[in-house]
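The next block holds one structure in the form of structure tokens; read it before the comments.
Shown here is a partial selection of chains from the complex, left in place.
Letters A and B mark the chains in the order given here, with residues in each chain numbered from 1 onward.
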């Protein structure tokens, strides 16, 4: 099995195994992460959702590392690099933008563990509200996401994000 | 264009321009706000939602400054002063209260920037769940709110709140 590095650690290649690997990192984390960092990640996510929901895809991609990876839909290959993520977000949102539907991402119940001095593994619950003009809001996604986060000075960058949606068949 | 003061700054008159002004304050904020204050605002909002959802409108209005402003529906003039806010909340909630529907406000993904030593600009995602007797809960509002918050001793007061709802036509 081929392996690729995340920070100073190695993990199995492949999306599903990557996801399980991140999950196990989160579950087995023994080094606790400070409340300061915990709030920092909450605030980082508050910035990220605004970029995503305002169709500011360049800004969203800039919150990933240069070689960051985004996998938000099972069966769809992960987007890689900032430009790849921008392209993917534009394509993925086309139908929704054409319909005039507004979306709001909510990330919560964050769980953090430390991978090494500058890398965190995070999981968070997620749901997305979609509102079409003149209609009531409705839930369009529920699930959990698994992030690898790099601490960068006072801030954070996403090394990778994998979204696992409820109800996927 | 007439101007009115918010704290030590001036802003354009009119609701829409006020909203844009608050938005730009939030976006351009360069002075960071501490995590302590960030949690303080989370806890302030936890109190506010209980007052709103328990129909404790006097208590909700008391969380605004004496001359506070509340604009929650486009095309409806902003309510001004605590008594004006109480009157507005009573009138706005009448149909819902008569139907027996219970509501829960959720505010999250708070973003804070400092306007001056005692004034914060905040934005937060918002959704409202409505539950009628014997029915499943449903989303009745999704949007974003823009607050100007005054720090008052250990606590906070709302100087103004503007709610921008998704799907408004």
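FYI, a residue touches a chain if its C-beta (ideal position, glycine included) is under 8 Å from a C-beta of that chain, and two chains touch if they have at least 3 such contacts.
No experiment lies behind these values; they were computed from the predicted model shown.
K.L.:
Given 2 shown copies, how many make up the whole thing?
P.N.:
All together, the file's complex is an assembly of 3 copies.
Following the convention adopted for this analysis, only the chains that are shown with their structure count from here on.
K.L.:
State, to the nearest whole Å, the distance from the C-alpha centre of chain A to the C-alpha centre of chain B.
P.N.:
Averaging C-alpha atoms per chain gives centres 28 Å apart.
K.L.:
Can you list the chain A residues touching chain B in their complex?
P.N.:
Residues 35-36, 39-40, 42-43, 45-47, 49-50, 102, 104, 106-108, 129, 131-139.
K.L.:
Give the list of chain B residues in touch with chain A in this complex.
P.N.:
35, 38-39, 108-111, 125, 127, 138-144, 166-169
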